[in-house]
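A single protein chain has been omitted; all remaining protein chains appear in their positions.
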Amino acid sequence: MLAHLPALQVVIPLISAPACVLVTRANWAWLLATAVSIISFVIALLLVHEVSEHGVLSYHLGGWRPPLGIEYRIDHLSAYLLTIVAATASITMIAARESIKQEIPPEKASLFFSAYLLCLTGLLGIIASGDAFNIFVFLEISSLSSYVLIAMGRDRRALTAAYQYLIMGTIGATFILIGVGLLYMLTGTLNIQDLQQRIPAIVDSRTLHAAFAFLTAGISLKIALFPLHLWLPNAYAHAPSMITVFLSATATKVSVYVLLRFFFDLFPQEISLQQFHLGKILLPLSIIAILTASFVAIFQENIKRMLAYSSVAQIGYMTLAIGLGSADGTIAGMVYLFNHAIIKGGLFLAMACVLLRIGSVQLEDFAGLGRRMPWTMAAVVLLGLGLIGIPFTAGFVSKWYVLSAAIEQGHWLAAIVVVGGSLLTVLYIWKIIEHAYFKTPVSATRQSQVILEAPRQMLLPLWLLVAGSFYFGLDTSFSLGFASTAVQALFH
Amino acid sequence: MITGYFNYWVVIILMMMGFYIVISDSNLIKKIIGLNIFQTSVFILFISMSKVKGGTAPILIAGADVYSNPLPHVLILTAIVVGVSTSALGLAIIAKIHRAYGTVDETIIHEQDDLQDEN
Amino acid sequence: MNPRSSLILREVCRLVIPAVMLFALYVQFHGEYGPGGGFQAGVIFAAAVILYALVYGRQKAQRILPTETVRYFIAAGVLLYAGVGVATMLLGGNFLDYNVLLQGHQQAQHLGIFLIELGVGVTVGAVMIAIFYTLDEFCE
Partner (left out) sequence: MDIETIVNISLLTMLALTVVVLIRMKSLLAIALSSGVYSFLSAGLFVAMDAVDVAFTEAAVGAGITTILLLVTIAITGREQTVSKHKRFLPIAVITITGAALIYGTLDMPPYGDAKAPIHTHVAPHYLTQSSEEIGIPNVVTSVLASYRGYDTLGEVVVIFTAAVGVLLLLGNAAKRSGRKQ
């Protein structure tokens, strides 16, 4: 059965999605979704083990050898991402029951969890696939299901946010389709390894330039890279709480992975960097993203929206690190991706706790929460420290590596922006802390309201993430070690 | 040279007209229609590259030896399905937006949201 | 019953709809030789049901093909398709490697393709009908 692991990683959630539609009880649907997420996590860990022991795994779907058929190809990089996505999925689902019970009508729960499983299928499929068109198909599975999941938010603005995301996302996907089509036109193949062999010979083709441009634009839309980030803040702010947790820690991360897969593997990285100047595109946009999005975050009154803008900025750090164009920079970007999934996932999970108990995430409603939801707010503080990048947190490790990669490349502006962005982060995190601990509720109804601490089923996963944020600040053997091996393979 | 690329150029113009509708029109339904046109034109681009002069449809029959390339056909069959799925979902969201806002015009929706913020 | 549809229209549809359904079946099982296959067949079958619903009213269509049943078919098609993949795995092949299904590889390929095309047809037809039902119900 070990030989089938790459396929099982994707096929198990794929099969459970239609099965979930047939489940009638809300609790059973949740149980199925949780069980599948945990099984995916176990498979991801097994794949990490297999890849470390035996190197790259290639699985021929349908039994046809590539490039005739579709190949699943698990290398260090994909195993790394699979672990992040499946781990996030497990933690989200374990914590999700109460929150979803409150936000989604019970008779719709089975469809809702089915949509979630489809999203998971899509994300895992993108990572596992070694075929450019197959990546497009699974990208669409994950995108369509995330539009649905976002539209299920309580506010009517969730609908407009989902619609906006649908339009932008489809434009992005169509651009990627055009890019893949042009690549196919030039080479006659869709297999990533095969394309990699054939691209150096046609590097002067103007068609290849156009393909590169369309792929860059399409993937940037999916990553929410400045100035194509406009869909993200509304989508994250209005989606159901647990969906924000899940998507913030996975969706854009997988898009960053697609960026790496296409431009450091499908296009050999020296061609992307030297002939197509990928770094010169990414660096300025990332710098603007970090500064403007952090700045805008400071003025948000809705905390989910604030954290969403913060995500745009954090994505900027990752693309900045990748845009530096060195192996060290890319490793830093991967470590950043890993740590940010933990920290931002945790922060949004804390917001889910708050929403569950007080029904709002407006800044003014945070007044006095420090005393009334002590465990949730303490987690916000500790995760906030990680987001800022205080030493001994995972956030420090990731910022440190980005900073040193920037300095190593002699890119002083980038280095200054990395530090400056952290200072802006202090400002908006401080706003939350100030309200939670140093203000009392203004309205009489809030003052007299009895507010319970979040249920244990949510606090435990939340504190697991807090612990992760500190653990990976000290022990970097997986987050850094595995990422280095992954990136070294791309840079040969 | 001109005849060799004429097809592609017209198709690109069609694509861009569809794309224009998506990003310029404020009516949500018309945006979806624009998206359809944009995507259908991309399909034409793919099918154009599969064509071989003097070839026939890739259904093997005695007497034919030049066939057009079947692979882009397969890809586009998938892409058509993806397209109709996206449209269906978009239209469902529009129906709900109409119920929540009473309009399907982006500008009016934004005005309503801003008004709500002020209150 | 839809009051707007005239007697003539209803009588014409009584003849046309079975013919369209037959055509759908032809397209479903003839895809190996000519253009067509599960996807097109599913769409055509759905079109026949939708035509019926437009002419005779949705409620009447739902009495013959209830929403619940359609919902089962939506899942059933995907499960059939993926199930073929699981079966090939259990028989010792890779996912969706039809060659392990039967002895002769061409027969095996035929069987695999037949089954997955059926899965495609069932899901696609059911999905189209379900989407139409739902949109139309929402319309009221």
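Per-chain numbering from 1; labels A, B and C assigned in written order.
By definition in this document, a contact is a pair of C-beta atoms (placed from the backbone, for glycine too) under 8 Å apart; a residue touches a chain by one contact, two chains touch by 3 or more.
What you see is a predicted model, and the numbers here were worked out from it, not measured in a lab.
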* List the shown chains that the missing chain touches in the full complex. => A, B, C
* Kindly state which of the options A:Ile39, A:Leu186 or A:Ala489 is in contact with the chain not pictured. => A:Leu186
* **chain C, residues in touch with the chain not shown (by the definition above)** => 31-37, 39-40, 43-44, 46-47, 50, 67-68, 71, 74-75, 77-78, 81-82, 85, 95-96, 98, 105-106, 109-110, 112-113, 116-117, 119-120, 123-124, 126-128, 130-132, 134-139
* **chain A residues touching the omitted chain (full complex)** => 14, 17-18, 21, 61-62, 64, 67-70, 105, 107-108, 111-112, 114-115, 118, 121, 125, 133-134, 137-138, 140-141, 144-145, 147-148, 151-152, 178, 182, 184-189, 205-211, 213-214
* Can you list, in ascending order, the chain B residues touching the missing chain? => 1, 3-21, 23-27, 29-30, 32-33, 36-37, 40-41, 43-44, 47-61, 66-78, 80-89, 91-96, 98, 103-105, 107-108
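One rule holds in what follows: only the chains that are shown with their structure count from here on.
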* Asked: At what distance in angstrom does the C-alpha mean of chain C lie from that of chain B?
  -> 24
* Asked: How many angstrom between the C-alpha centroids of chain C and chain A?
  -> 36
* To do: Could you check chain B for residues that touch two or more other chains and list them?
  => none
* Asked: Counting only residues that touch at least 2 other chains, which ones in chain C make the list?
  -> none
* To do: Note which residues of chain C are touching chain B in the complex, please.
  => 33-35, 39, 124, 131, 134-135, 138
* **Residues on chain C engaged by chain A in the complex (per definition of touch)** => 71-72, 74-76, 78-79, 82-83, 85-86, 89, 93-99
* **chain B - residues contacting chain C, complex** => 57, 59, 77, 81, 88, 91-92, 95
